[in-house]
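Only a single protein chain was left out; the remaining protein chains are all shown in position.
Note that the chains take the letters A and B in the order they are written out, and that residue 1 is the start of every chain.
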Amino acid sequence: MKHATRKATRHVNQNEGLIFEKSSPGKSAWRLPPLDVPEVDASQLLGAAERKDLGNMPEVSEIEIIRHFTRLSTWNYAIDLGMYPLGSCTMKYNPRVNEVVSRLDGIANGHPYQPEKISQGAMRIIRTLSDCLIEITGMDAITLQPAAGAHGELTGLLLIRAYHQSTGNPRKKILIPDSAHGTNPATAATVGYAVENLKSDARGMVDITALAAQMNEDVAALMLTNPNTLGVFEQEIARIAEIVHSKGGLLYMDGANMNALVGKVRPGDFGVDVMHLNLHKTFSTPHGGGGPGSGPVAVKKMLEPFLPTPILITKPDGTLGFEYNRPQSVGRVRAFYGNFGMFVRALAYIMANGPDGLRQTTEDAVLNANYIRKGLEGTYELPYSTPSMHEVVFSDKLQARKGVKTMDLAKRLIDYGFHPYTTAFPLIVPGALMIEPTESESKEEMDLFIKAMRSIAEEVEEDPKLVLDAPHSTRVSRLDETAAARKPVLRWKPAAS
Amino acid sequence: MSYPTDFKYTKEHEWIKADGKSATIGITHHAQESLGDIVFVDLPKVGSEISSGKSFGSVESVKAVSDLYAPASGAVTEVNGELATAPEKINQDAHGAWMVKIALKDPGELNSLLSASDYEKFVAEETGH
Partner (left out) sequence: MRYLPKSPADREAMLKAIGARSVDDLFAPIPAEYRLSRDLKVPRQMAESEIVDWFRERSRENGDGYTTFLGAGAYYHYRPVIIDSLISRGEFLTAYTPYQAEISQGTLQSIFEFQSMICELTGMDVANASMYDGSTAAAEAVMMAVRLTGRRSAVIARSVHPEYREVLETYAHNQGLPLTVVPFGGDGGVDLKALEKSVSQQTACVLIQSPNFLGALEDVTAIADLAHRNGALLVVSIAEAVSLGIVEPPRAADIVAMEAQSFGVPLGFGGPYCGVIATREQYVRQMPGRLVGQTTDRSGKRGFVLTLATREQHIRREKATSNICTNQALVALMANIFMTIYGKIGLRELAKHNLAKSAYAAQQFSRHAKLTFPGHPRFNEFVIQTSEDPYAINSRLLGHKIVGGLPLKKFYPELGHASVWCCTELTTRTAIDTAVGLVAQSEGSVKSAHEEADVQEVAQ
């Protein structure tokens, strides 16, 4: 390694087995209080439906469980340990006050069907968050029901379809830029729309001529991410919106990159008709190893009648309630009201920031990305010279000459104590390195990152094998994904005796 | 790599070997090289119809999926069952690891396909970029 600076990193070498390998009959971690009602004979009550044996379910003690999961946790990288430069993931600090307030009894143990009289607290949380998100996005109405971004996209497209159907022409296609996240075309197909690709221009932005040529009355909507996945703001957004609207289409915005916009500009102001937000990105709810998320969908007035049922209303007596009588609604996309626990966290985040904090957050996010861009310019190829907002995309072109690709560079970055950036996406940049630091990174952390990336570039020139064989410092290295896909082993089975 | 001269080729990197009224289809050495380790092949059932130029299945590596495009039209008469348990055979010997056999609807369709030397040239141009 060129530079000895090592960041905090944890790869405990202890081999912790599977919990089943610690199991032994008679060990237990549970105890129930004595039954205060008469015992029952399960066979009598259930007959043939009674289950007598739970097979290979484990039997272990409490301390073994604590040690097992504590040890496993030390094999994970996490935001609490250091930066995740992952593009479009917005891996920001997950505030702990969010966790505390979501565990308050009435909030944590509220049943979704409990009477409205004792649900005013939850409803007030939903109302307050909704109002904040409407204000932040510049839209008119919102649903919090979708459970994640992709779910929000699905909902958004259902709203678009319902709207067009109500005007008499359901339309057939959705235009999607080739730089889009994979959920966009996957969602469009789920909703039954044909997907038409929209090419990006030489600056990495929507090709206006192509858009004008492809936009017609068969196109229901354009699905746009703004800033796009290159981190570039679509400067001609007014023209884009105009072209789409002139043919009666709707402009959908994937809100994954809202971290560049909050408090500085509102999508509703620049022509967006419907958009989703990712509370687990912009609004600090924790990623938790892959979820849960929450994907609210905000809309302009004309789409409001189609929102999923129920909606929250204020009743004549001033209390809050759910309205189910919504004849034009697209229906439900999920049971109950959405990932309520994430609403609590997102609202706590907004309150901790206030309008000034939110604006400062966005400014720092954009400042950080540009600082890293400046620090790595020249070391890595910058495929597009257009200004970056909250994320920057480089390519591995310079390093590829030595046979080193973006995935290899990413694996070497692990040895320096960082999580890799997003590799090989967006698809329009071959060999992409997509970097989004977020506002949660200090200058010190980013200087370490820049130093690490520069050092790796030097290693590519002087000792490419070091990079190609990385990582060298982790407990496991270069796991065989081919074998895992050819002969999948997806569950534990006891050894044949 | 020299490509078998008794095969014909498509620009989507499939090969086809005609034998009177039937033909055998697979993917080329270049195709398996670009895909990397193949983990799964999705092939049609015996009896189904495949149509020239249209997708008739797919081949998967760990990180990518590619459609298989039919070099010619016809009904599927045989499917290579070995590939279900050992897809790596395609990586080992792409020109020997056949995928499907069909009863050719119109043997004339093969006339518009590439010869071995044309295909070699095509691959050289593609990889030269």
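Quick note on the criterion: a residue touches a chain if its C-beta (ideal position, glycine included) is under 8 Å from a C-beta of that chain, and two chains touch if they have at least 3 such contacts.
Worth saying up front: this structure is predicted, and the values here are computed from it rather than measured.
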Checklist outcome for this item: In the whole complex, of A:Ile350, A:Leu376, A:Val393 or A:Ala452, the residue touching the missing chain would be A:Ile350
Checklist entry - Out of A:Glu217, A:Glu461 or A:Asp480, which touches the unshown chain? => result A:Asp480
Next on the checklist: Given that one chain is not shown, which residue among A:Val195, A:Leu382 or A:Leu466 touches it?
Outcome noted: A:Val195
Checklist entry - For the full complex, which residue in A:Gly106, A:Gly378, A:Gly403 or A:Pro430 touches the chain that was left out? => result A:Gly106
Checklist entry - Which positions on chain B touch the chain that was left off? => result 39-40, 42, 60-65
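One rule holds for everything that comes next: only the chains that are shown with their structure count from here on.
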Next on the checklist: Between chain A and chain B, what distance separates the C-alpha centroids? Give it in angstrom.
Outcome noted: 38
Next on the checklist: Which stretch or stretches of chain A touch chain B in the complex?
Outcome noted: 481-482, 485-486
Checklist entry - Can you list the chain B residues touching chain A in their complex? => result 37, 39-40, 60-62, 87-88
